[in-house]
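One structure is given here, and the rest of the page talks about it.
All protein chains but one are shown in place.
The letters A, B and C name the chains in turn, as written, and every chain counts its residues from 1.
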Amino acid sequence: MNKLSGIFPPIPTPLVNGELAVDKLELNISKWNQTGLRGYVVMGSNGEAVFLTHNEKLKLTEAVKKHASPGKLLIAGTGSESIKETISLTNEVAGLGADYALVVTPSYYKSEMNHESFVTYFTMVADAVKIPVILYNVPKFTGVDMQAETVAKLADHPNIAGVKNSTENIRQLFEFATSTPDDFAVLAGTASVLYNGLTSGAAGGIVALANIAPDECVQILRLVESGKLPEALTLQQRMISVNNAVTSQYGVAGLKAAMDMLGYFGGDPRAPLLPLGEREKEVLKLIITKAGLV
Amino acid sequence: MNKLSGIFPPIPTPLVNGELAVDKLELNISKWNQTGLRGYVVMGSNGEAVFLTHNEKLKLTEAVKKHASPGKLLIAGTGSESIKETISLTNEVAGLGADYALVVTPSYYKSEMNHESFVTYFTMVADAVKIPVILYNVPKFTGVDMQAETVAKLADHPNIAGVKNSTENIRQLFEFATSTPDDFAVLAGTASVLYNGLTSGAAGGIVALANIAPDECVQILRLVESGKLPEALTLQQRMISVNNAVTSQYGVAGLKAAMDMLGYFGGDPRAPLLPLGEREKEVLKLIITKAGLV
Amino acid sequence: MNKLSGIFPPIPTPLVNGELAVDKLELNISKWNQTGLRGYVVMGSNGEAVFLTHNEKLKLTEAVKKHASPGKLLIAGTGSESIKETISLTNEVAGLGADYALVVTPSYYKSEMNHESFVTYFTMVADAVKIPVILYNVPKFTGVDMQAETVAKLADHPNIAGVKNSTENIRQLFEFATSTPDDFAVLAGTASVLYNGLTSGAAGGIVALANIAPDECVQILRLVESGKLPEALTLQQRMISVNNAVTSQYGVAGLKAAMDMLGYFGGDPRAPLLPLGEREKEVLKLIITKAGLV
Partner (left out) sequence: MNKLSGIFPPIPTPLVNGELAVDKLELNISKWNQTGLRGYVVMGSNGEAVFLTHNEKLKLTEAVKKHASPGKLLIAGTGSESIKETISLTNEVAGLGADYALVVTPSYYKSEMNHESFVTYFTMVADAVKIPVILYNVPKFTGVDMQAETVAKLADHPNIAGVKNSTENIRQLFEFATSTPDDFAVLAGTASVLYNGLTSGAAGGIVALANIAPDECVQILRLVESGKLPEALTLQQRMISVNNAVTSQYGVAGLKAAMDMLGYFGGDPRAPLLPLGEREKEVLKLIITKAGLV
């Protein structure tokens, strides 16, 4: 298998009155299909995976696969605390056409989630699943953080293809990159440091911003690849406020509201996440406008 | 309904070769039935609930109910990020005889878990379930912390009966106690501050230590109730090292190993939690012996 | 020397136009002299010690000693990162009549401040100073936290008389109390857990609230001593909002503003601390009134 690379949006899950509305996917995906995005991630953190039932996850994966252009890769978030559930869901989505499984670190028993337990968990999962695993390190949601030696150890597993590092810690990212084989993909997990990740060993990124600014995210990658660093940094800088708005500032609700403003279907998040208020929407609109996205 | 009170052990889930072994429950529960414990908690953090499938949870609840003496209360841990799943599981365990549901705070989207989202979550759950809810605040595992104003607001709901506060923050505990009605039960969540909680408004405790030292935990409660504070503090102090060993130091694996040492069935935890090594077991044995439990 | 006990206010440093105004001390101390306070602490955290020059500290100590009733103890904050400076200042204030030195943990090189470095620091200081040392553990300002084994080790030094524990961690406080000799004084460092500390082994407290509610703080101590626990807890509970206002909510500026409202001289803090705005003063006034202090 070729090394994983390129830009992927972790797509929001369309809901109407709190219920899964897969028919709303077609509009979004048809627009993204026309961009340089390398593929799609379903059931990531921005997909509200933790609120979805097992059956909803299958239905969602099937629908995204159906609408994605043939050349687009499909990555499905399948990790949970339970190894059994993770294996089972991964193999089901593999059967529905997912190319990779994005598997978040277990994290409930935080003080016991160390090198040995991470190696145990991911080895047991990777041994048993039919598609390659991408490690998913996201301390802001899990409260645990994988070290470079753990990623390096797991990179030796033939069925572990890469890592998504959803931190702004660039030192950690380039330690992941330099301590793993060349065909192991390190992916930036946030657009706030996409340029910095790409100039430090990352092969691409899975970034929330790519949902609403796919061309700009792809352009940052291409500028770095062609050695135009100042232009890449400038473009990233232009995106920093809007990226902040749809991640740390307003979260999934903000990302969905921004999609609505930009011609996609966004909708509301599922409870207990709450939709943006009117005032917050106005601020968001200003930020988006200032970034030149409308 | 009467106010909830007394001492409850959050019981470990018996596993043999990683598989649920409900036949091992009889030994443990028959011993606990003879103590002053007020009842049992299944599928708490010490029960490795996050590693159990839906069906395993039902089987486990049924088995504990079967072996518990008629007078013992049964509290079942049923919370997850998904409101749908939480309601559904709660109503199923209610049908199996659970008296209360212990519902952990949602926590994945940490920065958005505020007063409003907690109130939304717990209100939606409490409105829809057939047994009373106990709020479960456990920052060391969830990374989020409920404030007194949130607990006070939720205490007004007719189907929310209490809160388990699994922190050592006694200021927070007595704010919970003083800002809620008299029939709302505040329960200490760790034996390290059981005495302090009981002298600051708590009506009881759900504490890991009660699995291996039920008489001592009940005795601390009785000493406080009869005004013998120095004796209660001295007893708590004698338990502090062993409590630490089966919680922060060695976690669930330590609690299970201690049970094996003390005539209960303990066994190993489920992966990715790892069993104690020989050296750790020796240290644990010394701590237990020094505390006078053997 | 007798065991240190009782309630002490860490007194604010009076400033006029940013300059030390020792003449403003007489009013405050004359009022406090008439209460059951056991003595005074100068140059604590509430005394803005970090903003004072060496000479200002000497002048301040001298003035407080002059106005304090003969029976009141004088504790002077003298700790800094530098062992040399700490020893030198301590011996100078001893010459001015200070009875004890309150010495804060060194903290700049946080990751290296461990058991061994704390023992080194405090042993070198205690060996060289003429008055007994009180250890000062205040993680919210220093970012470091002393463990019970460190306090237990240092309690063996003949010139270390006690510890002020400025955390709400009651488990830690009673571990300090139970792991040190009977004549070693553990002092609560915040009124939010004064009752809880006193019922868990503390001999008294050095608490900001004692500046503006000396009678109430002393009363909590007396109620605990006479076994009237519910009354003590109720009184603490009545103080919790005002204590919060003059500590975590509004800090030193809040404490000084409250003093002005209650007939003491408070004044403004030194820059870069900023005085309260009008709106904040109104909120503070309401809180003080509701607590029954006016």
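What we mean here is this: a residue touches a chain if its C-beta (ideal position, glycine included) is under 8 Å from a C-beta of that chain, and two chains touch if they have at least 3 such contacts.
Predicted, not measured: the structure shown is a model, and the values here were computed from it.
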item: Neighbouring displayed chains - absent chain, whole complex; value: A, C
item: Selected residue (touches chain absent from view) among C:3, C:31 or C:84; value: C:84
item: Sole contact to the chain not displayed, among C:16, C:50 or C:294; value: C:50
item: Where the missing chain touches chain A, by residue; value: 168-171, 174-175, 178, 192-193, 195-196, 199-201, 227, 229, 233, 236-237, 240
item: Contact footprint on chain C, counting only the chain that is left out; value: 45, 50-53, 81-85, 106, 108-113, 116-118, 120-121, 124, 140-141, 143, 248, 251-253, 270-274
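Everything below uses one rule, namely that only the chains that are shown with their structure count from here on.
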item: Category of the chain touch graph - line, ring, star, complete, other; value: line
item: Distance between chain centroids, defined by C-alpha means - chain A, chain C (Å); value: 50
item: Residue numbers of chain A (touch at least two other chains); value: none
